[in-house]
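To start, the structure under review is shown below, and the notes come after it.
A single protein chain has been omitted from the complex, and every remaining protein chain is retained in its original position.
Per-chain residue numbering starts at 1, and chain names A and B are given in the order in which the chains are listed.
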Amino acid sequence: MGRYVIRRLLQMIPVFFGATLLIFLMVNVMGDPIQGLCGQRQCDPATAARLRQEFGLDKPVWQQYLTYMGNVFTGDFGTAFNGQPVTELMADAFPVTLRLTLVAIFFEIVIGITLGVLTGLRRGRPVDTSVLLLTLVVISVPTFVTGLLLQFLLGVEWGIIKPAVSPAATLDELIVPGLVLASVSLAYVTRLTRTAIAENARADYVRTARAKGLPRRRIVTRHLLRNSLIPVVTFIGADIGALMGGAIVTERIFNIHGVGYQLYQGIVRQNTQTVVGFVTILVLIFLIANLLVDLLYAVLDPRIRYA
Amino acid sequence: MPEPLPDFEAGQAIAPTGAGGGTDLALTEAETLEGRPAPGPLGSGPGEKPRSLWSDAWRDLRRNPVFVVSGLIILFLVVISIWPSLIASGNPLQCDLAKAQEGSQPGHPFGFNGQGCDVYTRTVYGARASVTVGVCATLGVALLGSFLGGLAGFFGGTGDAVLSRVTDIFFGIPVLLGGLVLLSVVTSTTVWPVIGFMVLLGWPQISRIARGSVITVKQNDYVHAARALGASNTRMLLRHIAPNAVAPVIVVATIALGTYISLEATLSYLGVGLKPPTVSWGIDISAASPYIRNAPHMLLWPAGALAITVLAFIMLGDAVRDALDPKLR
């Protein structure tokens, strides 16, 4: 187990450098950001040259990357064009997105798994068919359309929620945005659970348990659910990283000042330091979440042992 | 155990990337296909003509109403993508600002959009871009992904290790972020940059599935037998492994097709999707989204067309998966 974890951690090193390099190069392809800072005017050449120097843009790309990575290891993620340290931006943005992600995961687990179990146990019945159809519809409509519709209906027409989230972004304000963010994944969790439950419901051990005369509730929670949850847990774990990085659309619609918003701003302003900094953290979260999921595997399924 | 779970990496193949955090998540369900022996081309009974997985699947599909309905919708979409003028006589680029935002009227059943273009004509013509993006991106992703993943799974070793890390890198980068960065510098007005981007960021998903699938198939007896008989690597890959390992790839690819169409719309919403004069649902949905209060018809028709198309492809994928997954029979 220990050796396995160490091996996985070692594997993260090249992935970490590869991902940061890739995103660094991608943002560089976008070109020189300085002209964007001077409004509708041409920057005067002296100021432009100074600004380039200030942000290290006067050096070759490989040197910029090495300098940047060197700084990252000392905890310095650079500064945004408005003079704010990127670490400060992160300190503001990550807690907000983390809350949003937690709300989304909560919905995935509660609604997704519940519906999945419900339909899995009633395969082919009307309730199964209608939930299945509903999940398909949720998957088919792009998230931004779902988000705009909910914002319009709940926020403006019926006045149930605030259409925009305040800068404080408290949990209660994040319920609807979290639901929107979770919607597609939620549909997948439902379908995944349904498939797994339906498969396992015909397994020998369930038949044995039933033959033993165990109450149905116990069969479902102790035997069926535990074994059916493995693919679901994998999915949700891997989803954490994706939700945090994929919130660009949801955060834009509901005016949430989180990671997606900062990334969007960083890209629009072509600020390499912001974008690379945030993506670096996202990649780390993604890798660690994956590792944790793999370890959770072993807990859920005792047959799996990591050497 | 030296190799506790050969498809362990593939077990992580859940590649949740994309719009709002889950465009491509459909792929996960196909995961249930992995890690179990792929059905081999074994005869099913004495005296009977050996029935392959494929003929079984086809027989199942023909009798599945979901497949028939989604197949018909897709056939219709393909036809109007090629010959939109069959059902729409107007010109999608001809717009009269005087009619902007007007609702349904004779000859213009869906009304007009913010530029005074006929929404019906644009919705019909928009199918071409969406279907092209979906089909081409899926083909590209499937070919590149299964080629790389298949080779990695078959040969293993250093190449496999490198590929696994590379896929990790691509998974770590949010798809929309990559789209915003890469597509914002594109000046071409064709569909190809968008397709290229989807292939670039989408192949690792298929590659993982293909890799896992090939590793499973590789351990089957008939492959060992072929090797013992001295079959070359190429022959083994093409004749014995590929046909049996391809099922999960097909399932995932069909479901992914719908998500690529949806992704195109999201990219347009963020301002980096297709560009005019290309007519696409994504462009129209994104242009109409601020009008949701004042002229919802401008949004609902193209969004509805998009949803039905995505739905059709996902249902098709579902049906194909049910047919190819013997365990669910």
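Just so we're on the same page, contacts are C-beta pairs under 8 Å (C-beta built on N, C-alpha and C of every residue); 3 or more make two chains touch, one makes a residue touch a chain.
Here, contacts and distances are computed from a predicted model.
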item: UniProt protein name of the chain not shown, from "RNA polymerase sigma-70 factor, ECF subfamily", "Zinc-dependent alcohol dehydrogenase", "PepSY domain-containing protein" or "ABC transporter substrate-binding protein"; value: "ABC transporter substrate-binding protein"
item: Contact residue for the chain not shown (choose from B:S55, B:Q105 or B:T189); value: B:T189
item: Candidates B:L75, B:L97, B:A225 or B:L238 - the one touching the absent chain; value: B:L97
item: Contact set of subunit A toward the excluded chain (per top definition); value: 30-47, 49-51, 54, 81-84, 88-89, 92, 110-111, 113-114, 117-118, 151-152, 155-156, 159-164, 166-167, 172-173, 175-176, 216-217, 220-221, 251-255, 257, 261-262, 264-265, 267-270
item: Contact set of subunit B toward the excluded chain (per top definition); value: 91, 93-98, 100-101, 114-116, 180, 183-187, 189, 271-272, 275-277, 287, 290-291, 293-295
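To be clear about the criterion, only the chains that are shown with their structure count from here on.
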item: Footprint of subunit A on subunit B - complex, ascending; value: 1-2, 4-5, 8, 11-12, 14-23, 25-26, 28-29, 31-32, 164-166, 168-169, 171-178, 180-182, 184-185, 258-259, 262, 265-266, 269-270, 285, 289, 292-293, 299, 303, 306-308, 310-311, 314-315, 327-328
item: Interfacial residue positions of subunit A with respect to subunit B in the complex; value: 11, 14-15, 18-19, 22-23, 26-27, 29-31, 104, 136-137, 139-149, 152, 156, 180-185, 188, 191-192, 195-196, 198-199, 231, 234-235, 238-239, 241-243, 245-250, 252, 263-264, 267, 275, 279, 282-283, 286-287, 290, 293-294, 297, 304-307
